[in-house]
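The complex appears here minus one protein chain, its other protein chains still in place.
Right, chain A next:
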Amino acid sequence: MPGKLKAKIVAGRHLPVMDRASDLTDAFVEVKFGNTTFKTDVYHKSLNPQWNSEWFKFEVDDEDLQDEPLQITVLDHDTYSANDAIGKVYIDIDPLLCSEAASVISGWFPIYDTIHGIRGEINVLVKVELFNDLNRFRQSSCGVKFFCTTSIPRCYRAAMVHGFVEELVVNEDPEYQWIDRIRTPRASNEARQRLISLMSGELQRKIGLKVLEMGGNAVVGYLQCFDLEGESGLVVRAIGTACTLDKLSSGSAPSTNTHIHPNTAPASNACNSPSKDGKEPVFGEDLPSSSGPPTPFRALPTSSSSPPPFSPSKPCSRQSSSSDTDLSLTPKTGMGSGGSAGKDAGPLKTLLRQQTQTALEQREFPFFTLTSFPPGFLVHAGGVVSARSVKLLDRIHNPDEPETRDAWWEEIRQEIKSHAKALGCHAVVGYSESTSICEEVCILSASGTAAILNPRYMREGCLDIGSTDHRFEEPSPPSCGFCHIPYDELNMPFPAQLTYCYHCRRQKVPDVLFTTIDLPPEAAVTGKGCLIQARLCRLKKKAQGEVNATAISNLLPFMEYELHTQLMNKLKLRSMNALFGLRIQISVGENMLLGLASATGVYLTALPASGGIQIAGKTPGDLSNEHHILTIQKRINDTIAKNKELYQINPPELTEEAVGSPIPEPRQRSRLFRSHSESSDELSELDLSHGKKDAFVLEIDDTDAVEDIHSLLTDTPPPTGFYSCNTEIMPGIYNWTSGVQMFTSVRVFRLSNANLTNQGLNKIFTDLCENLLKSFYFKLRSMIPCCLCHLNVTVAVPEEELIQVAVTAVAMTFDKDQTQEKPAEKVIQKGSGEIEEQLQFPLELCADSSSTSTQQSSKISGTVSLLTPAAKLCHNQLVMVRSAGVPETSNVSSRAASVDYGSFADRCSTWLELLRLKAHTIRRGSVKTSRRTQSLAHSVSSLERGSPLPEGRSRSLRSNRSFGGSSVTVVKMTPLSFLPGTRIIKYLGIINMFFIRETTSLREEGGVSGFLHSFIAEVFAMVRAHVAALGGNAVVSYSMKECVLMENPNKNQAQCLINVSGDAVICVRETDQEPVSSSTNIGQSCSSGTDGGAT
């Protein structure tokens, strides 16, 4: 009997007229929880009833509290006939179950009807009294906090990151259960809404139990999805990262838009000797060694999400170092066994690997849904790993045992895990899963970034001594360390071009790096980033069952390959060398497949500059053709030059001397850009290798290739003053102002022409995406200078010949005047004061955080000093593998009704061939390509040019914060984990809402556009109302997970399902200016006295 739920119905307003005769309404309310229902009195003849009811009390299990929503139904009393429903409100009471979240729900909720939309509002008060339940075998998991945010939430610190949690529940879909085929829309929709609400609750509870089992208290990066499998059922599944979070005192809550300067994050080049094993390291001697100029930073490097390093309450904190020793067991076979090249950091690396491996080994899946991490957490990023699988849906026979779906995902995850291993990585970060369903075919996809993580977050208590652990820390600075290859140079998973890191000169880096995570804040970046999208349409024959599934799985590898090629070309066209936040979506329709890859391109200072793109013709003798090629080549070169300027990519020049021997290909480096007159001889060189398709030597031998190149060039850059990215923050922009506009946009295109070609489709799809972006730029022009962040684009093929694109993003203003300044010092200064007081090992901390000023000085001066090359071996590449069908375990496949294809192995090998070929040609391509960067003038100050904007416009955006006078709380929404200019002082709980809207008067509501427009507006309104009722004023990490639109204009009908989620928070304006003193004395508290009061 562990909980008492109390609800009070206060009043209603703006109710619809239910009685035509009087133009009034006789409203009353039913309050239902579980199987108990209470009713208010009827309030006669009013559109603004004042019920002011008693407290309705429900005595329930906490299990039910977690699963069930509170259901409030507003009805119109009718003496003679049945009462008419006005609408409903579902209130998720989960936030009240956690002591750290909201304590009361109180406010105006829109009364929602699935047919009529919002019909007035109702004022409700809800409270929960929880009794402690110490039963070990309980089924509830109250108190486990859930966060959609994919980083450590802003006012918490991660004491421990436990790892991957997943769960799925299945059920019959009420939509398909109408026995006599007579569907009553309202009843059906409400049944579905209620069921999904129940299932989400159950799912969350079950995941919570798993978290408790693991010893955690929170789930971060919680991602819940629905699979509407049609007649075969309804699947609700979720993944997340279990953590143990400690709340920071409100005074120390870090600011939201702070960043760590590369040179101050924890790294100690001097401490790379492995000899300190098993002892407390001696830090004093290391301290000054690497600092050229006197380093003022003794403070602990903290970032917004970083934890204060010590919490005395943890009992085992000091033991960690001794426990480490048992971790140095035999290395896992097949992992980096090829030999660590015998250089000085080699043993250390092996040790690190072994130890981390062990830490992660207990876990079935060392996956993390996080996309940004506490400093030092991510050691190396290997590259993107992804897996896809095509399945045939079958009826779920026993909803209580959803083993089939579990097995499917299990299989995919195993594959991801093995890909990560192939890349020499023991973990996968930025992990996500998705599905695309068309009729009975389902594509399951999973992707993430293979990575090596610092084990200290995975071991109990180790975090608490924080950086004392740092003999295991990679001897590479955080501004480039994550780029260093995690695998063995001599035993690379596939051929790739490695160079020594351009930043630290010690370790190998790949020529390009693709990841699904956010750009680490401490990463050294040149210029600004930009959104890069690859788009692809593939026609397929209509088919049924296995034939269809086969056709789809045959197409998949080619689509992935082409998307990858497009991404790579577009990256080169922008002179960038890394992708972050990569998300490849493949959507299946009846007669086509859509592929969309979105990522944020960036120039990582640590990685080599990109070569250009070389165009080659197939028939060099043909003069007119050659001329044509030259024109295209010129256009490409011009575009590259223009992009360099646009994104301010002016990497410091690397002279041969400075680079020295570690750079393997001097020929490439010395090669200067050739004039066009010379290019003919390049072409002939090229001919030798013709027949091999090259990534960067683009051959135009047929019209398709011409089209491809044209489409490459049709990507229009955003207008002046605009930037866009799909990651949390835009690389290169650091000074956000408070202007925020979150938006959702949906477009559906009807392909009128029945016999379209792939090429034609591609063009249409590309134009669709480009136009969509253009229209954002236009609509948001009053916010210039601004950046569209977290541009999350999802595509779908809702019907034959329809393409649907849905986007949720946020436009944020920034101050263009200081775009080049990274607000470096302030974070460090800030963290230091309060931490100092708790410190028990100040010395060690100081040691840890000194260091690495060399990086800074070299960066600023633009010269690169040559450091001793450490023998770290690296590389990354995109690994794309998909599986069709179930490779092993026959018992699974028989039940899963999945497709198993004999030819799969064959195709897989061809696929790997393709990859190898590609990797090979990448290298060739870069040899061929020119290196313009060399001739460009550069210096840090030269970054200043660009983005010349009319001054007057920068202030034109009005902040919508200071409304004042309005009776409705302003609730800001953002897909990011923070709001610029504010501090989150409290997380109030997760928002996870599912709505269905249906109409039988589509024309009257303004067609599909009018219908969806008002529905999205209603969804926003309901989210805002729930947040406001929890006492919040913002939603962070907001996302629209699902937007399924079905229309039948002939019948004047349409139906739409939307699922949204996010974290409700209270944030306060960041009033205090951080002291940006560069003082050296950390003895005095430099932390700003940030106010902890909520507004």
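Basically, a contact is a pair of C-beta atoms (placed from the backbone, for glycine too) under 8 Å apart; a residue touches a chain by one contact, two chains touch by 3 or more; residues count from 1.
In the analysis below, contacts and distances are computed from a predicted model.
Enquirer: For the chain that is missing from this picture, which UniProt protein name fits: "pyruvate dehydrogenase (acetyl-transferring)", "Fibroblast growth factor (acidic) intracellular binding protein a", "Exosome complex component RRP40" or "Ubiquilin-like protein"?
Expert: "Fibroblast growth factor (acidic) intracellular binding protein a"
Enquirer: For chain A, which positions touch the chain that isn't shown here?
Expert: Within chain A, the residues touching the omitted chain are 13-14, 108, 110, 118, 121, 719, 741-753, 764, 771, 774-781, 802, 804, 958, 960, 963-968, 970-973, 1006-1010, 1012-1014, 1016-1018, 1020-1021, 1024-1025, 1045.
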